[in-house]
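One structure is given here, and the rest of the page talks about it.
Shown here is a partial selection of chains from the complex, left in place.
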Amino acid sequence: MKVGLIGLGKMGLNLGQNLLDHHHEVVAFDVNPSAVEEMKKFGAVGVSSYKELVQSLEKPRIIWIMVQHAVVDLVVGEIKPFLDKGDIVIEAGNSHYKESIQRYNELKEFGVRFMDAGTSGGMEGARNGACYVIGGDPDAWEIVQPIFKDTAVENGFLYAGKAGSGHFLKMVHNGIEYAMMAAIGEGFEVLEKSEFDYDYEKVARVWNNGSVIRSWLMELTENAFSKDSKLDEIKGIMHSSGEGKWTVETALNLQTATPVITMSLLMRYRSLENDTFTGKVVAALRNEFGGHAVVKK
Amino acid sequence: MKVGLIGLGKMGLNLGQNLLDHHHEVVAFDVNPSAVEEMKKFGAVGVSSYKELVQSLEKPRIIWIMVQHAVVDLVVGEIKPFLDKGDIVIEAGNSHYKESIQRYNELKEFGVRFMDAGTSGGMEGARNGACYVIGGDPDAWEIVQPIFKDTAVENGFLYAGKAGSGHFLKMVHNGIEYAMMAAIGEGFEVLEKSEFDYDYEKVARVWNNGSVIRSWLMELTENAFSKDSKLDEIKGIMHSSGEGKWTVETALNLQTATPVITMSLLMRYRSLENDTFTGKVVAALRNEFGGHAVVKK
């Protein structure tokens, strides 16, 4: 198929190659001309404007947007004037599902079909086989299914239902991911504080062979310990990019008790600080009623 | 009444004066002779050995032990040979209720009646009016009730039931206390990070006048902020002396979901550390699968 690809960062460049591998035609655009040049080397047709990109495609057009979450609206705004009824816009970044629903509705007014695709598997996945969950209209899905199937790992794609369902599913995926990572981390912290002297790389390896907790995250744990056996070189600061927070916020809106996912998020926030005001208040209170010594700065 | 008081630290000295205020006779002993001298100044009879203390009292003797948790068994062991059937031993420190039950049973073999008293209210309370919860035999309670009543604030004593019930109740009291303190601390932390510029002393004061969360802990919060308006001078390191942990352990044994008390304890532990192994593992994993940068040491 012929696909218009907008956004040629690390993810987009890898996906473009993946599409080309599977004999799809790629018309590529990025605001950075050198990225377009790079994409052309792999066989893509490069264009120099949003307008040109849209006009280089046949109706119904298929346009795959692979840009930072913050600029999705800008990109959609740029291409919208040139789109025609029946065109399909795929947004495969990490947008909030409510924004995707909104975009779906906005484009629907023009007869343009918007699809929200949650993409998992990292750069390696984008290049050689990703995992997709996709929301949008079933008739649009019929058309675009081949390009998802071709660029995913086997069984690594799911049409999840109506608009928003793809990004919702990806959001929850990341919520689970946060908690699983914390579970592994906490387990190793207990080991680290114990009276025993474990080789963590070997522990992760044995846990990946036959145990109940074998998982890709545990394999990555094994990799990480193979490079730095006690993780002495890094700090335990846990940043987050938003989907875990969205999961918790959504759970609150749905009145769903998700303590495990929620605590994994809160401990990420806690890790961003050296000291806490909560701690100061509690320490001060202990001093007030019990005369317990406080630690002065 | 005539009371043998063992342990003349800050709590014991204050309690001794409190007893004397209420016209009880106090026979006092401490392994530190100067503490005995101090107690004598307030009108107590000082003695120089455990044996002398026991022998200075009339049967059934009433002996009040107010020592560090770690030396209770030692003290009980010292006086046991001199005790007679019907004597009453009150242990008013922060012992684990299971130890108190054990001590009760051990002394019961000799006909000695052991009472576990949880004491709240700090040094000030010991001096001018404490809050007691007491477990043990009802017949022993009948005898000792006056000394508790006299040294407590009004309505500040409760015979809680069989052996162990006093220290159990005190333990749970402290579990609640941990969580209430954390609740207050977290609230002020949200204020501190907000876009507003609150005067925390004034906030604590208004919350102490007519609001739902008015409480002695909030009064102490007001005091603390009156001395150091942003608690800039202290670190948020939250130590703990055991009862909160016992509460959580007991809750686990009773298969009781106590997430709020439990999290308040875990966050105390978290505050003891600058960095965590959990954080390192999670940061390393984010780097492994997403190429997210880690913070190097």
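The letters A and B name the chains in turn, as written, and every chain counts its residues from 1.
Keep in mind that, in the parts below, contacts are C-beta pairs under 8 Å (C-beta built on N, C-alpha and C of every residue); 3 or more make two chains touch, one makes a residue touch a chain.
Fair warning: this is a prediction, and the values are worked out from it, not measured in the lab.
Here 2 copies of the chain are placed, and the complete complex recorded in this file has 4 of them.
Following the convention adopted for this analysis, only the chains that are shown with their structure count from here on.
Centres computed as Cα averages put chain A at a distance of 49 Å from chain B. Note for the complex: chain B touches chain A at residues 122-123, 181-182, 184-186, 188-189, 192-193, 216-217, 220-221, 223-224, 228, 231-239, 241, 259, 263, 267-268, 270-271, 274-292, 294-297.
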